[in-house]
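Attaching a single structure in structure tokens format; questions to follow.
A single protein chain has been removed from this complex, and every other one stays in its place.
After this line comes chain A, so read on.
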Amino acid sequence: MRTTSGTWTIVWAGALLVLGGLSLATAWSGPVPALCLAGAAVVPLAIGRAVLRLGISAWATAAVLVSLLVLGAYVLAADAGSSFSDTVTDAVPRLLTTARPLPVRADLLVGPLLLTALVSLLVAIRLTSDRRVAPVVGALVLYVAGTLLTAGEGDPRGLLASLLVACTLLGWVVLDEHRHRTARRTALAAVLALSATGLLAASTTLAWSRPFEPRTLVDPPTVDVVASNPLAHLGAWTSDPDRLLLEVAGPVQPLRLVTLDTYDGAGWTTGTRYQPVGEVTYDDSRPLLGTSPRTSTVRVEMVDIEGRWLPSPGWPTAVSDPDAVVEPTSGNLYLPSSDGIVRTGTSTSTRDLTYSVTAVADSPDERRLASATVPSRADLAPYLALPPLPQPLAAFAERSVTDAVTPYDRAVAIETLLHDRARLSPTAVSGSQLWRIGTFLLAERGTPGARVGTAEQFATSFAIMARHNGLPTRVVVGFRPDADARAGAGGWSVRGRHATAWPEVYFDELGWVPFTPTDERPPQRSDEETIKRGRGEDPGPGPDADDRESGTGKVDDPATPPTSERTDGPVVPAALVVGALLAILALLLAARRIRSWRHLRDGAVGAWAEGRDALRLAGMPVAAHQTADQVATMAGERLGTDAVHVLAAEAQRAAFAPPGTTVGEVMPALHDVRRCARRAVPGWRRWWWRFDPSVFLR
């Protein structure tokens, strides 16, 4: 490719950079970032080449254009509302801690635009050399940056990568001025294209169980939320059964307001460290879920509800409100007040707020419940933690599961016991303290609070007894639809009577299974959200057949869980490793062949370069201060051939003699040198001769 950069070369370079920039643009949704990045890829290249053609030095061009780029970034950063230095230095952490797809904001666009423009400028400057590596490297840099930014989701099928390879090879085949080698270049390009296609196909058809996620390397910004749990509101909500709390569009299913996992004897708490939604992806397995979760999306309008928690159908993975934060362990969704929660009117609550949320929740197979086991992993320890129980309460908990055999039997036994033993009343004394639970369960009838309680006492009692019997349990405060709610197609109105709390027990592979210890049972136990059990039906969040037919929401096919563990065994990784090694060898071989062809087309001087490569491969690297004759003398003595002298003499004749001097045939001498040099390599290492990339270091 020893040629000047013509117009087509610039077009080719621009196309490569645009493809690389599009890889970055996949982190956003919408055309604006793509157009901006394409412009950043093309404009500096075009301006840089135009200025260089005027005869202005590359350094001056680079200095001026870099200054202009920095100025442009400064102006853009000013729109972002932060200082220029903060915007630039925090660009990468900000990009890696903002939910995907990234919103179109100036502070998020500055970094990628600056990177793309600088790469474009460098390509414009390096395009003056006799090699066209710069555009390929530049496009590769942008593509890799985009891939890292999107964790590979931006180009899941390798389309952009294929286009990059195709464009690179096309430029190499078409733009090279040495037409007499076109056939060989085309053949090599075909081999390279085939290798790249095979590699891409292998990498896209064989899904990776855990792709590299650069976001794990960055600590996301966190918000400490110290707020009491909404259990205290249950009584108020349920005492006014027709009070409209929420309007929900989407699948009719239970909505979780808060998931509580820590019980200290005085009450329930949960994690206080929240972070923006999308920081921790679902694939990170941070949320404790089973192997068959489902994804659903609902649109919620906060009509009249206290607090700043945002209801969600499960562990939220995306929320339309960019200010929402999530507690990564429990999945509690919260809208902090620091940056203004008021969206309409002047209210200081979340009233009238409307948002869409996509979440994942367990969808356990009820047929496997009877034989399900309970894991004893360390990460489940918080769900088994209990304060020291009063002896009567502990004995009561133990007696409640006397006849139960399996973990599920124990949970059902506790649930049934609570059904039969207590009565649900919205006016009952609230509280989750141990004394309140003791009274609720053990006090004689007639005692205030005995055998009567709100959903809070039912759920807490279940959780205490279950944990005491070794079942990992948590309590969920939320809203559960009833028959009336299901009647509304495409959504439902959440009213006070739907507010409740229910316990959930974690089973191996099945995930969190809801139970309903309250005595308030829906008229029909075949609700979508309930799970049919051996002895009856219990309401709770579960699979919802009707949800799949809902017009506004969506439910993913549970048959393809995103976190299901792959059982491909060692064959697939081994095949990938072997394929990668073969691809690397093919690339090395191609690179070496290209190097050799480029050498040999330059005649005697190229033959000398090829001879030097052979000497290096034979362990005789040429020092910088050695002349060709010195090299020939050294190599001739070690290899035992005079061919290297012939090669050096003809190369120097070609290089230093006056123009028009004819040069003798060098190929026989080169073949002799190659043969002798290869013979000097130990036999076990000769196979590496054709692939050894060390020649590129000289």
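Basically, a contact is a pair of C-beta atoms (placed from the backbone, for glycine too) under 8 Å apart; a residue touches a chain by one contact, two chains touch by 3 or more; residues count from 1.
FYI, contacts and distances are computed from a predicted model.
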Chain not present in the shown complex, as UniProt names it (candidates "AAA family ATPase", "Nitrogen fixation protein NifU", "ABC transporter permease" or "ABC-2 type transport system ATP-binding protein"): "AAA family ATPase"
One chain isn't shown here. Among A:C167, A:A654, A:C676 or A:V695, which residue touches it? A:A654
Can you tell me which of A:A604, A:V644 or A:L670 touches the chain that was removed from the display? A:A604
Those residues of chain A that touch the unshown chain are 599, 602, 604-606, 608-609, 612, 624-630, 648, 651-662, 664
